[in-house]
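Of the protein chains in this complex, one is absent; all others appear in place.
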Amino acid sequence: MLRYTGKRLLQLIPVLFGMTFIVFMIVRAIPGDPAKIILGQQASKEAVAALRESLGLDNPWYIQYFNYLGQLFTGNLGESIKTGEAVSAEIYPYLAATMELGFVAMVIAIVIGVNAGIVSAWFQNSWFDYSAMILALIGVSIPIFWLGLLGQWAFSVELGWLPTSNRFDPRDPVEAITHFYLIDTLIEGRFDQFLDVVKHLILPATALATIPMAIIARMTRSTMIEVMRSDFIRTARAKGQKMFWVVYKHSLKNAVIPVLTVIGLQTGLLLGGAILTETIFSWPGIGRYIYDAISSRDYPVIQSGILIVAFLFVMINLLVDLLYSVIDPRIKYD
Amino acid sequence: MTGITPEIQLPEEKSKARSPFQDSLRTFRKSKVAVVGTIIVAFFILLAIFGPWIAPQGINEQNLKLRLLPPSSAHWFGTDVFGRDIFSRVILGARLSLLVGFASVALSIIIGSILGILAGYYGRWVDTIISRFFDILLAFPSILLAIAIVTALGPSLFNALLAIAIVNVPNFGRLIRSKVLSIKEEEFITAARAVGMRDTRILWGHVLPNSMTPIIVQGTLAIATAIIEAAALGFLGLGAQAPQPEWGKMLADARIYLINAPWTMIFPGLAIMLTVLGFNLMGDGLRDAFDPKMKN
Amino acid sequence: MTEPLLKVKGLKKYFPIKAGVIGRRVGDVKAVDDVSFEIMEGETLGIVGESGCGKSTTGRSIMRLIEPTAGEVYFEGKNVSTMSKEELRKARRDIQMVFQDPYASLNPRHNIQKILEEPLKVHGIGNDKERKEKVAKLLEIVGLSSYHASRYPHQFSGGQRQRIGIARALMTNPKLIIADEPVSALDVSIQAQVLNLMKDLQQELKLTYIFIAHDLGVVRHISDRVGVMYLGKMIEISESEALYEKPLHPYTQALLAAVPVPDPDFMRETQLLTGDIPSPANPPTGCAFHTRCPLKMEHCDQRVPLLIEVEPGHSVACHLYTEAFSNDNK
Amino acid sequence: MNNEPNELLRVHNLETTFFTDDGAVPAVDGISFTLREREILGIVGESGSGKSVTSLSIMGLIPSPPGKITNGEIQFGGRDLTKLKEKEMRKIRGNDIAMIFQEPMTSLNPLFTIGKQLNEAILLHNKGWSKKQATARAIEMMKLVGLPRAEQLIKEYPHQLSGGMRQRVMIAMALVCDPQILIADEPTTALDVTIQAQILALMRDLNERLNTAVMLITHDLGVVAETCERVIVMYGGQIVEEGPVKEIFESPQHPYTRGLIQSVPDMRYKKERLYSIPGNVPKPGSIKKGCRFAARCEYAFERCLNENPQIYHTNDHHISRCFLAEEKEVALND
Partner (left out) sequence: ACGEKKDSGSDGDKKEKVLVFGRGADSVKLDPAAVTDGESLNVTKNIFETLINFGEQNTDLVPGLASKWETSKNGLEYTFELQKGVKFQDGTDFNAEAVVKNFERWMNGNAKKFPYFQSMFGGFKGDKNAVIKEVKADGEDKVIITLNYPQAPFLKNLAMTPFAIASPTALEKEGKNFEKKPVGTGPFTFVEWKRNDSITLKKNEDYWQKGLPKLDKVIFRSIPDNSARLNALTSGEIDLADGINPSDAKMIEDNPNLQLFKRPSLNVGYLGLTVTRKPFDDKKVRQAVNYAIDKQAIVDTFYEGQADVAKNPMPPVIKGFNDSVEDYKYDPEKAKKLLAESDYKGETIELWAMPVPRPYMPDGQKIAEAIQKNLEDVGMKSKIVNYEWGTYLDKASKGEADAFLLGWTGDNGDADNFLYTLLDEDNIGSNNYTYFKNAETHKLLKEAQKEVDEEKRAKLYEKAQEIIHEEAPWVAIAYSTPLLAGKKEITGFKAHPTGSDRFDTIDFK
């Protein structure tokens, strides 16, 4: 297991290298002069020239790339051109915000998606199956930004049940410890704040969860149906086992690997979808951090932001891979 | 010809020669889901083709006096801030969304097939390089990568199309690679080799045609995704540009009228959803028909 | 005696077992380990053995569908092992193969016409019309009708498909046909049809067969000579009558004893084998069979027995006979 | 008749149909037979003749949809199994009637240890047993079926076992609750001959020692000849012949049975030509009129093509579904 993890990590190295290169090249290809953008419309020519020089933007691209790589090796993600802060220092709260949102969305997606899939597979062709699958189909077809806007309009503006945006009530800000406010409020014993944070999470997390939920439900259903046709399920039933346990014990465990794979892949969708959701719900997460950085040509932030998200994604998929072996004894990693 | 055991014919049903493809089409036609999907898709394709004749107004017939009118018999879907007929714009938008969907997927399939076949058939370092390249691209959440690419290329519908195509390449590439690999191991390929067939001929005559159906299935589903992605890019201002009636862009434009004039954003959103749903249904139907193993 | 049609010498196929980051080779699956035999023209050599003993690998290595690790194969005196790709391709005209799975070995997207004329096209034989005629003729030969040519594989039953597979192998008028378990996927009644067909064709067309099977009953009916494989090695090879009447190797004996006989009155004499077949990735030392052998002797687990002709035309690889043999000759 | 052992199971006019896209397929079409205490009853027939469907019908495990028992009854212990509720049926499965399947490779759940799967079967029908007791019983059964190192094996996963061992585990699992009936659906088809011989010997042995009645389903006449006392021959979803093994082999009454026996290549002698039944095994439901075997039958006459023969008794324990047997029955009755 350890060896396998090590091996997989080693295999990641070329991928990570390639990623840095691709990101670097794309970012450099973005037209527009960051110096000008930082200084804004009102800036003078001299100011722009001076800034360009001090940012090293006058160097040829490969020098910039090697400088960048060199910095990466020392764990330095560069400094935000805009704020002048080290990216590594300022990125964490954004990352935490996205991870909290993504995590809650994933939990919603998994809990509802997996169970809907199971029940649909179990009672195949029942009305539940049909309606769940139709909903799931609509779910994968719905543009989440549209759904998010509609939700915001209905539940916040019209009904006033939920807050429209951000992570908490600014009048009573949560004191950040881990920057995962669900955790922080609990550590601080502020149950009222915890509820407030939950309320803020509901709309964006549901919007974000829709597509993965639908995909997971569909995937779970089809693998479950396949698994439930397999011989060992027949064996379990031939023993006289209850259908519930046959489904939730024997079938589910076997269906988990493809479902897990989908879940791993969906995190990518989730991290990408975060840009849209975070924009709509003013969620101070990494998606918006990157998006804002794109507008301000904040190269180090765009680069590092994309890389970190991609890295996270890669890591989650690695984790999923490793989980396989925990679940399936047949997968022996050495 | 003595001594050869003849095959005695059962009074078998006079079945005609039916290729698996025809068989699949029959299954496809029988599936309600698939039929509904096909109807929706066909409907939007017709809109795309005949839109200019159906739509009561052109794309950009502004009449600032008629702005933000709610749906009425004159303007079924109401009007937008320029006093343009939303119904007409939604109809005319079908062309753009389908264009992006089909063109980007076609592009990814072409590039993906070439790379996938190279990797799958030639193996070794070619495979290593191409597969790594796919890995790298796949390591990025796709929308994020698409956004980055469009930002670099400059926002436009064409660039959005291009970005979506690039982002999808590894999906097809991998699919085709794995198809090639698995078909290579099929016994009928061994049989072809045993007969003395050349590699290239095996590739074109056996491997490729047998990879087609998963590509068609995946392609249909990818069109659905591509349409949503294009709309998302449009929504972020990175896709289609004014006055193109692209649905995502219409949503973005309508966003500030959410409270005053909700119809401006309800209809384009519905249009996206319906089209995407159509492709998804059709894709599902195709998968069930062509890939019976996946059928449930 | 004339030259054998096919001569296999010291054939080996090791599949590497890879591990580690760079796919280091940590061992081998010795799928075929030093197998030699000969086949005369018009003869049928049956190869039997339990699953995983290397029968298919042997068959495929002969045709170089998998590159053998070592060994030489002579076909009509020409060394197949050293042929260039192009020469090999041409040679395959004379050596054809019939596969076990009649479902998987036909391209589901091609109709029978296309499947059958492909070998002709590949070798540039005939024009369109001639090819069509040949397809029709061969369909008749294998007991199907020419109108079947436009149908697709899935429209046929298993037995019919296997007939198509055989027809395909016959298209180029080959001299040797390697049939890899051609009947094991078929029902008993159908199996008999196909076996009869193959026998008839052999007489008709002067074919030579390598007939791979795990069913000893089937092998007996079709083979002139039979080779028994165990864990990648040929452990006994002989005229089929001799082998079935008087098996020499303890494994062959056990194998024959294990086959259920469709006769309720039949009484079994020999004791059953115990234990499982070892893995070819990690074969036992010495004689591979010693772990299950009821007659195991002291040094069986150390020395590898060689295949030795014990009686005329009957060779066996077992220390029982090496001892006996050497003792006899002392 | 009276000195024969008691009937355990009586299947009467069982009809199981699959409702597929291509219409209703009567996979089992009105079969009746009995299974007696302590006997080994063989069911032979070529692929698709309805052997498995028969056994699954008895177990109440017909995949539904698309399958359904459309007619007939299955009497066991004074009850009609086709009428039982799922809950009651569960009590019978594994406890009174146990089943093992063709594919030892796929019939065990790959993700649970052998021990866990055995324990599950034990604990299901022995409420109140402790895990320890269950494990002890499991080990006992494993030893009984000749598995070496039972104590270690219970901690291992199915993939770590060879095919023969797995089939032994399956048998042990079927027998843990001392069932009255063991249905074995082609238990050795996937195994090599030497292993097959071991398993068959084991089944005979267990049948003697535990007095379990066995229904052995196979397509191999050799297996039947060596193992069974009585045999049922199925063709196209119907029973075409039934009788004591000896009689069947010595004087088969149905042309199909005769053909089948003759076409088996016997290892003991070389035949120049094998006997072969012409034509193909028909798809169930494809022959609507006449005897299902008529098209392949060399004795077929006019009547066979138009009328489906009923079952004729050629003696008090031998039946045949062939008009040729009509005379014999008449003769018998005379």
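A, B, C and D are the chain letters, set down in written order, and residue numbers restart from 1 in every chain.
The rule we apply is simple: a residue touches a chain if its C-beta (ideal position, glycine included) is under 8 Å from a C-beta of that chain, and two chains touch if they have at least 3 such contacts.
Predicted, not measured: the structure shown is a model, and the values here were computed from it.
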| item | value |
| --- | --- |
| Partners of the unshown chain among those that are drawn | A, B |
| Contacts of subunit A with the absent chain, listed as residue ranges | 30-34, 36-51, 54, 82-84, 90, 93-94, 152-153, 156-157, 160, 163-167, 169-173, 175-176, 190, 192, 279-282, 284, 288-289, 292, 294-297 |
| Sites on subunit B contacted by the missing partner chain, in the whole complex | 60, 62, 64, 67, 81-82, 151, 154-156, 237-238, 241-243, 253, 255-260 |
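Assume only the chains that are shown with their structure count from here on.
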| item | value |
| --- | --- |
| Contact-richer chain pair [A-D vs B-C] | B-C |
| Subunit A, residues touching no fewer than two other chains | 124 |
| Where subunit D touches two or more other chains, by residue | 276, 278, 280, 296 |
| Subunit D residues within the subunit C interface of the complex | 46-47, 162, 164-165, 192-198, 200-201, 219-227, 245-246, 249, 259-261, 263-268, 270-278, 280-281, 296 |
| Touching residues (chain side subunit C, partner subunit B) in the complex | 60, 63, 65, 89-93, 96-97, 99-101, 104-109, 111, 118-119, 122-123, 140-145, 150-152, 154-155, 160, 163, 165, 168, 171-172, 193, 196-197, 200-201, 203-204 |
| Residues of subunit C that touch subunit D when the two form their complex | 50-51, 157, 159-160, 187-193, 195-196, 199, 214-218, 220-221, 240-241, 244, 254-266, 268, 272-274, 276-277 |
